[in-house]
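Here the structure comes first, spelled out in structure tokens, and everything after it is commentary.
Heads up, one of the protein chains got dropped from this complex, but the rest are sitting where they should.
After this line comes chain A, so read on.
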Amino acid sequence: MSAELLLVQALNGLQFGVLLFLVAAGLTLVFGVMDFINLAHGVQYMLGAYFGATLAAATGSFWLGLLLALPAALAAGLALELLVFRHLYGRDHLAQVLATFGVILFLNEGVKLAWGAAPLQMPVPPLLEGGVALMPGLQYPVYRLAILAAGLATALLLWVLVDRTRAGMLVRAGATHPDIVAALGVDIRRLFLLVFAFGAMLAGFAGAMAAPVLSVEPGMGDAPLILAFVVIVIGGIGSIRGAFVASLLVGLMDTLGRAALPDLLRLFLAPSPARQAGAAIASMLVYILMAAVLAVRPAGLFPARAG
């Protein structure tokens, strides 16, 4: 593999990682601060993509679609919180998993009733069309660089919000010592609602940003959800910094594994089994990474909750 190709693959990995971060950030906040397992986070990502695609088609503008998808995703998240999740905070994790899994089934079918089973498309905005030639024969799409930039900007914004504001302080305190925070007179319900709404909006933003690259279809949120759980487990539940580092790790590991493993295995195996075994091992890599991290640091890389 040439140095150029390696560079491009590393960029691909970072870009995929940043997209994962957008999904995982909301999930880790909700899980860490509220101790609430929200399997429906993936369908909120899907809803964001559907809102983005629909609103972009209705307004004729990608930017308006993206902008309007945020309040729409927020509204959908709040509706879910009021109707379903609010009643689950006091329950144990099994009840939460069952109920939010039900929400997945319900919304996947609901989306199909509303938009049909065929995938939708959201066009890339003219401003971000085209590509940069990073290596001969390959145009690196400008839109993917925009995803990278948007993800990094979101990470920075989150860092400022969580580390530098009063609300962020409460969120951090809520993640580590929820009982004390409540005892100090903070309305923990309102804090939860705020965190949840923000998480829903982040998932919706990720969905809308991914819509021009990925297929907008029922069930599109299921695969990112699983990866997002891997990310927050590696990073440490409730930790934004952990989610960021773990997202990039998972993105790089997955992409570089897929790119390099078949070639590496060819050193020991015949070409045909090397290709298939390489592909199979590459798809396991992130889980192997998770197992390795958990073996060394059971609470993840950056545990939010001490002890």
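One rule holds for everything that comes next: a contact is a pair of C-beta atoms (placed from the backbone, for glycine too) under 8 Å apart; a residue touches a chain by one contact, two chains touch by 3 or more; residues count from 1.
The rule is short, and it goes like this: contacts and distances are computed from a predicted model.
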Worksheet item: Name the absent chain by its UniProt protein name; which of "ABC transporter substrate-binding protein", "Dimethylamine monooxygenase subunit DmmA family protein", "Fe-S cluster assembly protein SufD" or "histidine kinase" is it?
Response: "ABC transporter substrate-binding protein"
Practice prompt. Using the definition of touch stated at the top, determine which of A:Ala173, A:Leu264 or A:Ala279 touches the missing chain.
Written response: A:Ala279
Worksheet item: Looking at the whole complex, which of A:Leu138, A:Ala167, A:Ile180 or A:Leu294 touches the chain that is not displayed?
Response: A:Leu138
Worksheet, complete the sentence: Contact residues on chain A toward the hidden chain run 1-2, 5, 8-9, 12-13, 15-16, 19, 108-109, 112, 116-121, 123-124, 131, 133, 135-141, 143-144, 212-220, 223-224, 255-256, 258-259, 262, 272, 275-276, 278-280, 283
